[in-house]
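What follows is a set of notes on a single structure, which appears directly below.
For this view, one protein chain was removed and the others were kept in their places.
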Amino acid sequence: MTFLTYLISGLALGSVYAIIALGYTMVYGIAKMLNFAHGDIIMAGGYVAFFAFTKFGLPPVLSIILSIIFCTILGVVIERLAYKPLRQASSLSVLITAIGVSYFLQNSAQIMFGSDTKIFPALLTEGSLKLFNGQLTISYLTIITIVTCIIIMIGLTMFINKTKIGKAMRACAEDKGAAQLMGINVDTTISITFAIGSGLAAIAAVLLCSTYPSLSPTLGSMPGIKAFTAAVFGGIGSIPGALLGGLLLGVIENLTKAYISTQLSDAIVFAVLIIVLLIKPTGLLGKKENVKV
Amino acid sequence: MKNFMNNLFGKKNRGRTFSFLMVIAVYIFVEVLTHSFRVSRLFTSLLVPTCCYIVLGLSLNLVVGFSGELSLGHAGFMAVGAFSAVVVSGLTSSIIANDIIRLIISIIAGSIISGLFGLIISVPVLKLSGDYLAIVTLAFGQIIKSIINNIYLGYDANGMQFSFVTNTLNLENGKMLLSGPMGATDTAKISNFTSGSILILITLFILYSLINSKYGRAIMAARDNRIAAESIGINVSKTKTLAFVTSAVLAGASGALYALNYSTLQPAKFDFNTSILVLVYVVFGGLGNINGTIIATTILYILPELLRSLQDYRMLIYAIVLIVVMQMTNSSKLKQFVESIRNKFFKKGEKA
Partner (left out) sequence: MKKLLLVLLSLLCVLSLAGCGNSNGNSGNEGGNGGSEEGAATVTVKLGCSGPLSGDAKVYGEAVRNAAQIAVDEINASGSEIKFDFFMEDDQADPEKAVAAYSTLYDKGMQVSLFTVTSGAGAAVAANYDEDKIFAITPSGSATSLVYTDDKNFAGNFQMCFTDPNQGVAAADYMATHFADKKIAIIYKSDDVYSSGVYEKFVAEAAAKNLNVVYKDGAFTSDSATDFATQLTAAQSAGADLVFLPIYYQPASTILKQANDMGYAPTFFGVDGMDGILTLEGFDTSLAEGLYLLTPFAADAQDDLTKNFVSTYESKFGETPNQFAADAYDCVYAIHQALRDAGVNADYNFDNLYNDIVAQFNSMTFNGLTGENMTWAENGEVSKAPKAVVITNGVYVSAD
């Protein structure tokens, strides 16, 4: 029974990683850039929801919507101001800019909101489901997180496969030049991608902060790196891959802590990652790219 | 003679000569300054870490710039070099009285051990590419940090004692060399600016020798077009391993120099942020541009110190500088503008 408890807490952690990873993977798939500021957009989303709820007394749903709108705008503004001028530049220049944006968001948050931790309110729900005479408890939050994660994944897959914008995104991911020749507005498509990715970040923020309620200016950086790892683990650019990678990462992390060593859990999780990549060099569900001469 | 001059200042080798001259000139300048004026303590305290980061930046440039692979875990190699050097220096402190010899031995030990780790990590390097490789290097850095966090090492009259994860050491009048997250404490500070400058010169020598050799050309060919390189008989695996191991050796040396400049050293220092910091130096200086790396590292390392008077806003300003410089160096309009000014300026100069 304790095994099940470990497994479920792993799934809860993993589904948070997965939602963040979905944002990473979308942006990567289309814009071909590692958006290191993604974790900090999550932080911003957390603060907006926090202030909307506690300071302005908005109802939870409105707070969450406000947070999503704010993050979407923030994502698009960052893309327009910082990344768009670098479309022709090397990918590393974009990476450094993303790191700069990440520092910028963290430090502005510290100056604006103070550096001490704030406790995120219970926006969604409290309480838990008790099974087997109370031997196994699953909090409703965990269920909501996992369900949200699956809904988002299905929604995104449908969006990308069925809608016109989705098609444009896939075209841009395949070949930007050719997409442009086909009359697709590449800039708008990339902006929309950022908007969706950042909106997802806001949802991830609410779920992350509800499950682990410490809100601080650096809250996004470590989950950001873990989610990036999860995205690569599952095969970067692949939406089901991000989900699978996130869930697996969370479960492996928690089971390692439970059964092997808490002190070495970071090392073991990353060692597993290296081994998996050695066996499947493009991640679990990644596409194998054939390099042509 | 003419041949010799051509060798030094010819178009091909101008960059190399400039590198050496620059390092030597700055070294002499700083030495004169520190010996004949009362320079600030801050200035002298920044000299050795700047040297360390230059060497680390150069070593990372070999991987990222010349070999074309993104590494996000270079701090891991630095950590291996640093902690190996601390242990070697601590163990030999009673045997070798001469600081300089001890420093040299520690740096060599740090580089060799770090090089061995480079060899291990080059196994996945050969199989993976792009972002998958980047994540493996990131993972490597995290693993190293996590492992060093759990090492307890000490010695007493009965010899060396070692324990992992929990501290079970029972020393009688001995000395702890590494104590888990506390890392190394009470290290003898034996690095100095002269040794740092010499290490930069050695690094430059190794880099230029490698790049201008047939191996170096093979490394760059493999970066530019792997398939074409293979088709003309270049062993791509071998060249990439060579680049990675050389880079690890240099990073280890830089870590050793770094460790012996401080009385304490904690594994938490060598985290993802440090790897990123060095990557920023390299990209700022220009990929594959050795002089650029040296200059960018110096400027970016000193910048936060110069911004101290801005208090709480200094890291914010630093972030803005990063973004703005990236925009400017990649802006085509700005490039045209600079170009047109340069043209005007030079044309006028020629007429006059």
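A few points about this structure:
Think of it as A and B in the order they're written, each chain with its own count starting at 1.
By our rule, a contact is a pair of C-beta atoms (placed from the backbone, for glycine too) under 8 Å apart; a residue touches a chain by one contact, two chains touch by 3 or more.
Keep in mind it's a predicted model, so treat the numbers as computed, not measured.
Just so you know, the chain we are not showing touches A, B across the whole complex.
The chain omitted from view is touched by exactly one of B:N98, B:N235, B:T264 or B:S340, namely B:T264. Set against the missing chain, the residues A:T5, A:S91, A:T157 or A:Q180 yield one that touches it, A:T5. Only one residue from A:G75, A:P223, A:G237 or A:G283 touches the chain missing from this view: A:P223. Per the touch definition above, the residue from B:Q142, B:T246 or B:S275 contacting the chain not shown is B:Q142. Mapped onto subunit A, the interface with the missing chain covers residues 2, 5-6, 9-10, 12-13, 50, 54, 107, 110, 114-121, 126, 128, 134, 137, 139, 141, 208, 211-216, 218, 222-223, 226, 253-254, 257-258, 261-263, 265-266. Seen across the whole complex, the unshown chain contacts subunit B at 18, 22, 26, 29-30, 33-34, 37-46, 49, 142, 146, 149-150, 167, 175-176, 180-182, 185-186, 189, 262-269, 291, 295, 298-299, 302, 305-306, 308, 311-312, 314-315.
The rule is short, and it goes like this: only the chains that are shown with their structure count from here on.
Computed from the mean C-alpha positions, the centre of subunit A lies at a distance of 32 Å from the centre of subunit B. Contacts from subunit A toward subunit B in the complex involve residues 28, 34, 82, 85-86, 88-90, 92-93, 95-97, 99-104, 107-108, 110-111, 225, 228-229, 232-233, 236, 261, 263-264, 266-267, 270-271, 273-274, 277-278, 281-283, 286, 291, 293. Those residues of subunit B that touch subunit A in the shared complex are 64, 70, 123-124, 127-129, 131-132, 135-136, 138-140, 142-143, 145-147, 149-150, 165, 226-228, 272, 276, 279-280, 283-284, 287, 312-313, 315-316, 318-323, 326-327, 329-332.
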